[in-house]
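Sharing a structure, written as structure tokens. Questions coming.
We show some of the complex, not the whole, and keep each chain where it was.
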């Protein structure tokens, strides 16, 4: 499943198995794109004449927009295909969709799908480079990369940090990609949440498990909150939003248990008052907006790298 | 609330408070873009490298397309975000959406929203220039600007004209923006419609009120019809489409009460046979298609001006 950005791979399907010398240059490239975005000086020929298709089987304006912007700024022809409009509704199989996009001479295929492994399946059938934009409960690699870049900008390194990932870890591809990346880069990761959302078997991933925020946040350098899907309540995994916030919401008092320079992160969109309190979401320690900014930069770096790696085989 | 295009402002939120020396140069610029559109000679570098996001919380293909075309013709990267797809559905607040778009380094944010004041609220939170594409019952400034440009092309001036705005004025942001602009430019404005849709207190805006088309249209230079929202019937403000047309629809006989060169205008889409009869909508006096054409030109001028004003602070 490891896949990027080694010389012999052309997809970004997940971060599991990637090495620090693959990750660091990618973050460096993204950092340079962040500066170019600020100065509106992005070179428009990086992806000129290339076709990027955003193939989203799950709705996500935020991630889709981020990839769309990344592609357009680099000069690609960008096409959005959402499942609601697509032939999938007419009963077409995923592999037939892949064959169709392939025949259209797609260069970059960004895929979000509710089933783990769908992007990898597509990757085997297309000549395009496939970027996993989130698949089931598997991975969301560009999210973890943008998180890493944001952390590195503030702490100067990813090595030796203590990072708490809090909330619905069990169902989170964001958490999974972050665990792979952060442990690979030498950080120690703690998962924090109720046993229904942070079961003990996640310890196999080389992380510590905490079922209390008070324990889990102590002395950490980064507090990464996850979005609580509202369907977790209807399915009985948590009692109510109010109860959840009382025990596992991030507020000022709990944040003060962390290192005084600890970063507050959230992949968005936030449920204010459910998993996070506005007093910390909007505080000086919050880097939530910077995560969004780095998201565009990271995606530009990924699209650039995947394209260049194919031009010089 | 006044906002454009003075040296110290960078948004177009409304026309209230704008002065003739702000409006005239903008119409001149739009006029030049109208010519460039016809000859397909628009310079593509005006907005090159700039990001325009169309953020539409209300559906409007016509206005969205007009802004999309304006941005693309000037070379911008244009992204459409409609609320049906956006994180707002996931409970994200308007201000969090603003923060996200800001972090993505958006330069121009075109906003339509059902609540009056929403674009102004966003404008306080983003570095982008915000263009109000219609907010609640407040303003729709580019519509009034395109109406003004269309009138000026035919009558040579906006000063000293008599303009009748007819129909559902009470609920119309189009009417409100037109009233501000036209009275500022020296035209006299009459509002015409039944008391439920043209209540007497609108007289505070410096306009005359008429409850009969026969009175209101006499000797005017411009007849501006408004679209009748069908929900006005279900809510009991008017009895039926047929009754409405009988008393307040524009037909040949009523139009003949106006000046013989009077223009017939409508912001579209028209309800033929409800507020307007085809015999006048398609007559020589109708400038309804020209309004659409000027719409693209006016939006190009606005996007251009807002962008340039920021480059030379």
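Things to note:
First chain written, first letter: the chains are A and B, and each begins at residue 1.
By definition in this document, a residue touches a chain if its C-beta (ideal position, glycine included) is under 8 Å from a C-beta of that chain, and two chains touch if they have at least 3 such contacts.
Everything numeric here is computed off the predicted structure, so don't read it as measured data.
The full homomeric assembly consists of 3 copies of the same chain, 2 of which are present in the displayed coordinates.
Operating definition for what follows: only the chains that are shown with their structure count from here on.
Between chain A and chain B the centroid-to-centroid distance comes to 40 Å (mean Cα coordinates, whole Å). Across the interface of their complex, chain A is touched by residues 48-51, 53, 77, 79, 81, 85-87, 90-93, 96, 99-100, 102-105, 107 of chain B.
Remark: chain A residues 37-38, 40-42, 44, 59, 61-62, 65-66, 68-69, 72-73, 82, 230, 268-272, 288-293, 295-296 touch chain B in the complex.
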